[in-house]
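Step one of this worksheet: look at the structure below.
Complex shown without one protein chain; remaining protein chains in place.
This part shows chain A:
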Amino acid sequence: MAAVTAGPTARGAARPRRTLWRDRRRALGGLALHRAVVGVPMLAGLSGLVFLLADRSPFDPLAAHLGARYQQVSAEQRESLSGALGFDAPWWQAWWAWVGDLLRGDLGWSRVYAMPVSEVFAERLPWTLLLSGTALAGAVLAALLLGTAAGLAPGGALDRAVTRTGVLVQAVPPFVLALGSVTVFAVLLRWAPVAGAAEPGEPHTAAGVARHLVLPAVTLALTQLPWALLAVRTAVARATGSEAVRAARARGLTPARVVAAHVLPVSLAPLATIVGARLPELVVGAVLVEEVFAWPGLAGAVVGSAQALDFPLLAALTVATTAVVLVGSLLADAAYLLLDPRVGTDA
């Protein structure tokens, strides 16, 4: 690091970056505004769609609420219960009440967890962020390392092994991967705990959570690794063959400098976009992994709220997930703008 900042190139590099930010500030603002204009009505419409679909679905919220007790309830009692619980309101009324509460900052009450939806988020969101964040970071790091190593020698033994393994892992459904890793690492080898975020009855300690995090995070990272890895490998392979890299080699730069200064910067931009575009897959993967590992996160609550037809929680989760995907793709495009000067903002 010191060697670089002391060199003359560093002073040269500082200026273009500032100019880049100044040039792109307006473009970024425009991009964000454009996305907001599309995104906010889309989220509103989507939340309405959740209520409409739930209403049209063959599932009766009262039956979900009563479970086995439904069998012991008479028709009159069902009517009275539906009225008292608010299940008999038309879907648009329920949706409108939900939107009104939302605008007042009230996310509603989750019946399946018997607490306010905002508390469900407060209790579970950190766990989901920890798991998905760790998994995504792990996947990106591993993709960069393996992808770069494979891309530097396309067609080599390492490249063939990495590419084939990547395709194979991509073909395995996440829940199979999750159940398989539980069986092998937790039950047979006993290297890691089977499920949860802490030993039963123990408080959540940093060491304990780290130990419980390894298996689900590695599993989730594995489900996300193949596409990131293959993208990096392709980008690196292309960059390695480019004139800029050949010129750098010709100037006698060390291989490490060539990779760090010339290959990686060009390969990072596609990775940023693809990470943004693949966020929905991370969310889906997290739902399955959290369910199998009994991770106390928000993704597990998606399953619970859907099974129980817990509308306020289901709508909030759907809208929040969609918002994450929209914001993720905005951030990815913004990163692309900053990373690659050739990109315009016509999107």
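The criterion applied here is as follows: contacts are C-beta pairs under 8 Å (C-beta built on N, C-alpha and C of every residue); 3 or more make two chains touch, one makes a residue touch a chain; residues count from 1.
Keep in mind that, in the parts below, contacts and distances are computed from a predicted model.
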Exercise. Among "Ferredoxin", "Nitrite reductase (NADH) small subunit", "ATP synthase subunit a" or "ABC transporter substrate-binding protein", go ahead and choose the protein name stored in UniProt for the chain not displayed.
Key: "ABC transporter substrate-binding protein"
Quiz item: Per the definition of touch given earlier, which of A:Leu28, A:Val194, A:Ala277 or A:Val324 contacts the omitted chain?
Solution: A:Val194
Quiz item: Any idea which of A:Leu28, A:Ala44, A:Leu66 or A:Val169 touches the chain not displayed?
Solution: A:Leu66
Quiz item: For chain A, which residues lie in contact with the unshown chain of the complex?
Solution: 1, 4, 9-10, 13, 58-60, 63, 65-66, 68-78, 80-81, 84-85, 109, 111-115, 123-124, 127, 137-138, 141-142, 144-145, 179, 182-183, 185-187, 190-201, 207, 210-211, 214, 218, 257, 259-261, 264-265, 291-294, 296-297, 300, 304
